[in-house]
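Here the structure comes first, spelled out in structure tokens, and everything after it is commentary.
Every protein chain but one is kept in place in this view of the complex.
By letter and in written order, the chains are A, B and C; residue numbering begins at 1 in each of them.
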Amino acid sequence: MSGPGTPGDVLLEVEGVSLSFGGVTAINDISFDVREHEVRAIIGPNGAGKSSMLNVINGVYHPQQGRIRFAGETFTDMDPHRAAKMGISRTFQNIALFKGMSVLDNMMAGRNLRMTSGIFAQALRLGGAEREEIRHREAVERIIDFLEIQAHRKTPVGRLPYGLQKRVDLGRALAMEPRLLLLDEPMAGMNLEEKQDMCRFILDVNDEFGTTIVLIEHDMGVVMDISDRVVVLDYGRKIGDGVPDQVRSSQAVIDAYLGVTH
Amino acid sequence: MKRHLPVILLCAVLTAGLFTPLVTGASSPGFWVEVLLGGLMAGVLYSLVALGLVLIFKASGVFNFAQGAMVLFAALAVARLSEKMPMWAAVLIAIGIMVLFAVVVERLVLRPLVNQEPIALLMATLGVSYFLDGFGQTLWGGDIYKIEFGISKDPVMILESLFQGGILVNKDDMAAALVAIALVALLALFFQKTATGRALRAVADDHQAAQSIGIPLNRIWVIVWSVAGIVALVAGMVWGGKLGVQFSLAEVALKALPVVILGGFESVPGAIIGGLIIGVGEKMAEVFFGPVLVKTFDLAGGGIENWFAYVLALAFLLVRPEGLFGERRIDRV
Amino acid sequence: MAIDILTLDTFPKLLAHHAQVRGRLPAIREKHLGVWQTWDWARLAAEVRALAGGLASQGLKRGDHLAIVGDNRPRLYAAMCAAQCLGAIPVPLYQDAVAAEMAFPIQNADIGFAVAEDQEQVDKLLEILPQCPMLKRIFYDDPRGLRNYAQDALMSYENLQEAGRAFEAQNPGAFDAEVAACKGDDPAAMFFTSGTTGHPKGVVLTNTALIDRAQAAATMEGLGDSDVVLAYLPPAWIGQNIFSYAQPFVTGYCICCPESGETVINDMREIGPTYYFAPPRVLEALLTTVSIRMEDAGALKRSMYAYFMDVARRVGARILDGKPVGAADRLLYAIGDVLVYGPLRNVLGMSRVRVAYTAGEAIGPDLFVFYRSIGINLKQLYGSTETSVFVCIQPNGQVKSDTVGPAVPGVELMFTPQRELLIRSPGLFKEYYKNPEATAQAKDAEGWFHTGDAGYFDADGHVKIIDRVKDVGRLSDATLFAPKYIENKLKFFPYVKEAVAFGDGRDRVCVFINYDMEAVGNWAEKRNLPYAGYTDLASRPEVYELIRECVEKVNADLAQDPELTHSQIYRFLVLHKELDADDGELTRTRKVRRGHIAEKYQPLIDALYGGQKTIHVEAQVKYEDGRTGMISADVAISDAKTFSVADGRKAA
Partner (left out) sequence: MFYRENGQFKATYRADEQMLPILQDRVFMFAVVAFAFLAMPFLATDYLFLSILIPFLILTLAAIGLNLLVGYCGQISIGHAAFMGVGAYAAYNLVLRLPQLNFLVVLVLAGLIAAAVGMLFGIPSLRIKGLYLAVATLAAQFFIDWMFARVKWFTNYASSGSVSTVPIELFGWKVQSPSDKYLFLLAVLVVFTLVAKNLVRGHLGRAWMATRDMDVAAEVIGIRPVYAKLTAFGVSSFYCGMAGALYGFVYLGSWEPAAFNLTLSLKLLFMIIIGGMGSILGAYFGAAFITVLPILLNQIPLWLGLSLSTATASHLESMIFGALIVAFLILEPHGLAKLWSIGKEKLRLWPFPH
């Protein structure tokens, strides 16, 4: 039985994926899997190919080799829209919010896939269209409540402090009600308190909605505490994979980390 | 290879189009060459204006919609000044004015708008061009003026030996072409050999890098805009000399847009070759393809050259967005 | 609108009444998920019914106590009433209390059931479970984060109501029987008063007491079911509970719960309450933000503001009291109302306020007059938990800043020779729970309640409170020493947050001062005077200068009152840390615990009287996250100018 929070069977499988930009190899023959409901971390020094890995998973980049199995379907290259449709959502390392829009609208945009009323219905805001809007507004409000950003609902995201923007970014991803949530350095550039909050939210998400989470971080510290299993990348190669303690004690990992400075 | 196929096809079609009149005998070789030369002539001028665009784009990432206005302005300046003083003096003063203009633009437009998104900058240059049009015509007057180089306009026959009937060309056209070519060569030298030139290229590649090797961006902008201004001046004179200095110059100069699209925004050779392609292309299309259109669709006259350049550029955009010589980039997340 | 409180003598009956006569009118609104979710009276009654069933099914019986821990939430108020339906007694506890502080009430009232707002509160209760074996069941409103809690003491609000409906089905009529069985003189609720010393006492209040007082005040102010109240203070404080539970149940008006702590100001603007209660410190904080925000305004705006506030100070209050005012001034005030007062009321969220009370501590005249002058009918109220709040209220038109008004109908007042105020009223508490001797001390044979407050009747028969009787001391020269009175006079300055005066049995008066971080911090920035934090700024000579001015103004003022002229302040120091309830230096209602402070800071007091210029201190502080740390600092001590009666007149 795999209720929310308890890891279940494999949801995502990455098999021998390689990616290079004009000769430069970003990812080199990487394989790993992610189980339902688990928090899976991909760590590694900067430039280890972590972000590229995410971008491959949700189809922003197209790998030259390898394939991806998600929810039983196999892809040689995903495309972002299909990924979104299948329930993969993500946040961005350097917050990619919609600057010109309010917190609410940013998160409503996350519901776009689910909103179906036609252009004509919207133009005249016919009953159906309006009811749809309200239905989704309610869903979004629950997330706003969950992330404790009620006070900023109608503020343009540009005006929010960095930490809150990160939260809204997460909120937008959650608004998609994803099966798989990709977090690209969710704690980058945060102070200790903000990091603790973010950890809490990540765990709560995993816990309340049973969302499977893949997150990237470059510093081991925080991640080790909140993730069930960890993949370690270095220069595009996989140098470690397992539960935090195994990884922490692995020589290859230690070397890789001694090599880099923080 | 797969990526290049459409481009190759497109080029093939163009070349085919270029030679059909000869093959089908729709035109006498002599006339064909005349048209070709005419096209090249116009092309050289397009290249000149396009060159200005490319310089500015390389250095400041700004797409200078005002290039046309600059051409008009410079031409007007020379035309009106040369009424009161010797040509060389007029040109010198005009150059001075264009440099001054560059300084003003850098101060009042570029600096405040630094690292805004390109669209904003494009619109700003739109504003500049409007201002310049108005200003130029208030300052110098809005009528049609002549620029006299003292080169006779009477046509000469050349290559009678090759084609029966020979080919008609105007001396001043020749002169203009030569001037233009000379200028292009000069710029090429400037970019390859001089320190500033190399600096400019550095900026184009990477602003941070440029600053790190100790070049104040602002000065670079001034230089680039000045150079562009001088290029515009030359273009304006050549052109003005040909069809008289008037408002339409600004419109004609718009043709530089498709040219750079074709050649790629950041490539000097691209600008030149693009210019020639467009010049020849639209002339040929006008002369040989136009009548066919008119006949088949019963049009009220041809005038294809009004849009040919743009549609051609559009076609290129669709098959090769980065242009002939531009390099493509992947945007990271 | 007056209702018959003889037949409707309990809150459950009142609820039923409202559900019947105004079932469709709003009873409770809560801003949740971005909009004001509304329960009308019928809905509230239904919620309560299901809840009562649930509680009964879980074994809550007549006379049991039900702890209610959390912020203002409709479901928690419903729980209060549900308990009362069963004849059980709800005991609201402060939601910001630390776990340890919750242990005592639960043990004292052997509370077996608790309704907690959320995970935070649940965690606290679970933490003290070992000390409190009697606590059998904990019900929670917000399930967030509690999914994986295994403890079988826990039960969610939804499940509780489910159980309730099932229970109702099995024993039909049980609910109504229980409700009918409740009588007016049954206990309705128990409030723990965090006494300034010793353990808190559980004040037991009967239905009649609360309902009678609520009714009396409501009649006096003409409150009706169209009124609106914002519930934003801790519901465990009677000062909130009477306005957000007892009175709405009597008058049928609507209470509104803010969305979250950070949104209160905004939510108040949206709701625009018609009936408002705020202790002076809240009004103070509001005014401070007003003045700070005005300082950022352009010169023109500032002078306009200054000018019209001046007009208001001159005539505003008089106009509000309906006293005669010249036509010219009326016109000016009208203009001011368009340009300043109206907008100000709007941004403060007070445009619709008909009646506003302040109570709990003395209020500064400037502060008090400010609100009245911009047309907000702010009045003083005197009362306490033991008296169901409403003892004295200033009637419209007879409002002064230094009295608390005459007795509310139904109340008898009397002063002892020691100037202690005694009260007899239908609103008096039944007893201190399980504390007969304390009860006996407080309530004598003739049923007089000894307030412990010292004061007297002024010329118009309004009550004037100066201090706590036990604190009223004597200087060594046997003249009167009323520390609270002095402290308040100091605290009326925006720069002074807290003050603690010493002098009983000594030759002269000295004080500790906490400056107001916001006001002084702003003042420092204006003078671009860099500072690291409270402690740093506290040691600055500039700040001492600033504070000294305040102290000397107070002295000049005291010099005028022959009784108190000897209580002028000779020396003072600015404390190196802010007094904090978490460190036991303030009560939960932010009253200074003088005794405790005196012990804790003995060295400082010695230094004050020992004539030293500075003294080094180290102190332990509790941080937000519960960690504790040490701070050490050199505290300077400064002398203040004092006045003879004569130059006191001049200076004032």
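Quick note on the criterion: contacts are C-beta pairs under 8 Å (C-beta built on N, C-alpha and C of every residue); 3 or more make two chains touch, one makes a residue touch a chain.
Everything numeric here is computed off the predicted structure, so don't read it as measured data.
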| task | Could you list, sorted by label, every displayed chain in contact with the chain left out? | result | A, B, C
| Of the residues B:L51, B:M70 or B:L257, which one touches the chain left out of the display? | B:L257
| field | chain B residues that touch the omitted chain in the full complex | value | 63, 108-109, 112-113, 116-120, 122-124, 126-135, 137-138, 142, 251, 254, 257-258, 261, 265, 294, 297-304, 306-307, 310-311, 313-314, 317-318, 321, 331, 333
| note | Residue positions on chain C contacting the omitted chain are 29, 31, 34-38, 228, 256, 269-272, 290, 293-294, 296-298, 301, 304-305, 338-340, 342-347, 349-352
| field | Touching residues on chain A - with respect to the absent chain | value | 58, 60, 80-81, 83-85, 89-90, 92, 96-101, 105, 108-113, 115, 117, 119, 122-125, 129-130, 133-134, 137-138, 172-173, 176
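The rule is simple: only the chains that are shown with their structure count from here on.
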| field | chain A and chain C, separation of their C-alpha mean positions in angstrom | value | 46
| Gap in Å, rounded to a whole number, between the CA centres of chain B and chain A | 48
| query | What whole-Å value do you get for the distance between chain B and chain C if each is reduced to the mean of its CA atoms? | reply | 78
| note | The answer for chain A against chain C in the complex is residues 4-5, 137-138, 141-142, 144-146, 148, 150-151, 153, 204, 207-208
| task | In the complex, go through chain C and note every residue touching chain A. | result | 32-34, 144-145, 147-148, 259-260, 262-263, 266
